[in-house]
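One protein chain is absent from this view; the other protein chains keep their places.
What follows is subunit A.
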């Protein structure tokens, strides 16, 4: 009896639940696809195409829309909710439907020449305050820009240096210097842009640098000379001017018909060379080559060493020092150098480096 009543109760409860849910449940042959992040639902069930009247069609469309919306709403209501300022909000997941972007993803800014150099040398940017205390004006001023501190173009009195020409305008000199610095900065900015766009920077002619080298001047002269309508053919030479070096050589051919004796001579020479079994070796040239190669290798090794020593706080360089120092210490017979103490830390390594051969020789020179 008791068991029966329990079953009945359960059945009744189930029925009630079903009754409740009936108003919000919709049955579809295929489940809908949801993208709740976009509040989007896709119903893939085939829509029955029957001939409707105009009014009936509207009703059909609305009932279809109602069912689909109900399913979407059911999905949204399952999401975790939150109360924000007395309003219930549902947290939406990320949208899953792939949609094209508006613009391509942003590219990283290409490093400027200075940034490249700074990275190579391990120079890091230091954050500086924007405002600086100005002692003379007794107020806070910008570090740079308009109304900056220590603005040397805004001084009302400048002492004329003893070596300077007394008629020279010192004020104008400073303003022009400032203008030139600004122009140089702008030029460098443009050069950076050109470099990143793989365009040609002004490579020919005289590039405005602080102190053009002899080579650069020579190149500028030769470029200027050949920049005529006849490619510099009728250009006069200066009295002591040398022919430009490292410029392309023009090929010259023998005349096709004419004196055959030189050609014959050349061919015979060639045959003789090929016929003789002795290898042709220019001893001086070979020796020179060998010597130059050795020099180059030595220089490379020295450079590598130097770079290791110069490195700032790099872990690697520190280790290198320690290792080297250990050897030096052994050689010097100092007890301070730890032979196998790689993880011995910096102080030990440094002390050992002090006993190194190179340092010592330097100390001796001083």
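We adopt the following convention: a contact is a pair of C-beta atoms (placed from the backbone, for glycine too) under 8 Å apart; a residue touches a chain by one contact, two chains touch by 3 or more; residues count from 1.
Simple rule for what comes next: contacts and distances are computed from a predicted model.
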Leaving aside the chains you can see, what is the UniProt protein name of the one that's missing? Options: "E2 ubiquitin-conjugating enzyme", "Exosome complex component RRP46", "Ribonuclease P protein subunit p20" or "Ribosome production factor 2 homolog". "Ribosome production factor 2 homolog"
Per the definition of touch given earlier, which of A:11, A:90 or A:291 contacts the omitted chain? A:90
For review purposes, identify every residue of subunit A that touches the missing chain, sorted by number. 20-21, 23-24, 37-47, 49, 58, 61-62, 64-66, 68-70, 72-74, 76-77, 81-82, 84, 87-92, 95, 97-106, 109, 189-190, 193
